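Handing you a structure now.
One chain of protein is taken out of this complex; the other chains stay put.
Showing subunit A:
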Amino acid sequence: MTDTRLSEDKPAAEAEEWKVGKGAYIALIAVILMFSGAFLKVDGKAWLGAFDFTTLGGSFGTMKNPATDTFVGAGGLSAKAGFLFALSLVPTVMLALGLLEIFTHYGAIRAAHKLLTPLLKPILGIPGHTGLALITDLQSTDAGAALSKELYDSKRITRKDVVIMGAWQYSGAGLINNYFSIGSAMFASLTLPVIIPLLLMFVLKFVGAVFVRFMLSTVYKKDFENE
């Protein structure tokens, strides 16, 4: 990140004169203070640690109870604790996405599309062929958005349909992928089976879209009179 930024900034910096504003000096002072250790363990002013590099680096947890503590340890702080903890999540994420890939390969998504399509017209008032765009959103926000745009551009759906589809896609966008990749960090702590929150979110996507449909045909009725 820093590397790419430096190389991006270079040509611009060379083209113009070096501009050193007030902000630059403040940044320099801040960086010196942050790395100097001046704020490290100042007596009675622990809050200064928020501006100290070493304090923010934190500490690894320790094996307070070897029987239950994993390699993450217990009582870790800040960056070091965060890193080790994140590392402990990697296997779960790999397993979740590996399994997801297999189920997708064998058509789980296609089956879901088939089941969902007849529900769309009665529940959301949008044509059944929007199903693919909605189901795709469960896996990839970007692909789902692109499909919606395509439907509208080819005049197969109205502007009102786009807004309703937008509502469905926006809340909990990329649901399955996000839940199993990022959310799997929380799986070990859930007190319910992993599938329950997923189902609830899926249902609420419909609830939200129905609410938006209702709003569009009442509060915003005038906008769509010509459609």
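The rule we apply is simple: contacts are C-beta pairs under 8 Å (C-beta built on N, C-alpha and C of every residue); 3 or more make two chains touch, one makes a residue touch a chain; residues count from 1.
The working rule: contacts and distances are computed from a predicted model.
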Hidden subunit of the complex - UniProt protein name among "LemA protein", "NADH-quinone oxidoreductase subunit G", "Heptaprenyl diphosphate synthase component 2" or "YjiG family protein": "YjiG family protein"
Listed residues A:33, A:112 or A:173, member touching the removed chain: A:173
Could you please point out the subunit A residues that touch the chain left off the display? 46-47, 49-50, 55-56, 58, 76-79, 81-83, 85-87, 89-90, 93-102, 105, 141-142, 144-146, 148-149, 152, 159, 162-163, 165-167, 169-173, 175, 178-179, 181-183, 185-186, 189-192, 196-198, 200-201, 204-205, 207-209, 211-212, 215-216, 220, 223
